[in-house]
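The complex appears here without one of its protein chains, the remainder shown in place.
And then chain A:
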Amino acid sequence: MNTLSLPRIAYGVLVALLLVFLLAPVLLVFPISFSADNFIAWPPSGWSPRWYVALARESELLLAFRNSVVLGLVVTVLSLAIALPAAVMLVRKEFPGRDILFSVFTAPLLLPSIVLGLAILIVFVGRGLVGSWFGMVLAHLTLTLPYALRVLATGLKTLPPAVEDAAGTLGARPFTVFRRVTLPLMAPALIAAGALSFLVSFDEVVISLFIVGPQLKVLPVSLYHYVESRTDPLVASASAVLILVTLLLVIVVERAVGLRKAVGGGG
């Protein structure tokens, strides 16, 4: 370690401040979730797990949580099932308009979700899709597909060169090549695309807000409504649970591929 110069110290302080700025609200959730108070206050006057107990009894939130998990899983599976063949075509086949098509397919990434949500609402309203599972899945797919497509396309492009050709010359038919060589080598990209799709769907508030109905509640929207009407620390304990679940998923992805490689890179 070399001596600490002034610029180095200044840089360190800046990074530390930025981290505090980004993470403080998130970290604050944990102590507040153990508050014994009846409303959110800092610092809490006493400590208690009572809001976790309350959370476990809040049947409406639990139902919304279950709905969100089911929705996330369905959307993830569909995203991968649709995005994988699409990525194979867009990366492997040469055809006119390919690059434009890829841009169009990934464009929703750039649209503000309020615009997307409104557009979806306008389309759905006349067709009875609002408040339905089918409508919710469709709406979430518009968000998750661009992510999945992008991650899988990057994965395909970064496959080691000529391995599929090599498998072909060794006697493997195209489908066997895909199953024995392409798919195993795509595993990290598939895990990353899946995790990302799930998180995006699980976390989505704005678009869900347009689609939810009395029969179909999802967690982010229910939490939002809860905060609107109540001020007790129950949302903090719910948030703490969510943060831990998300962290777990991120760790899985990081282990499988390295987060940076999975999300960014290539293009």
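Keep in mind that, in the parts below, a contact is a pair of C-beta atoms (placed from the backbone, for glycine too) under 8 Å apart; a residue touches a chain by one contact, two chains touch by 3 or more; residues count from 1.
Note that contacts and distances are computed from a predicted model.
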item: Name under which UniProt lists the unshown chain, selected from "Amphi-Trp domain-containing protein", "ABC transporter ATP-binding protein", "Acyl-CoA dehydrogenase" or "XRE family transcriptional regulator"; value: "ABC transporter ATP-binding protein"
item: From A:36, A:122, A:162 or A:250, residue that would touch the chain that is not displayed; value: A:162
item: Sole contact to the chain not displayed, among A:185, A:206 or A:249; value: A:185
item: Missing-partner contacts on chain A, residue numbers; value: 160-163, 165-173, 176, 180-181, 184-185
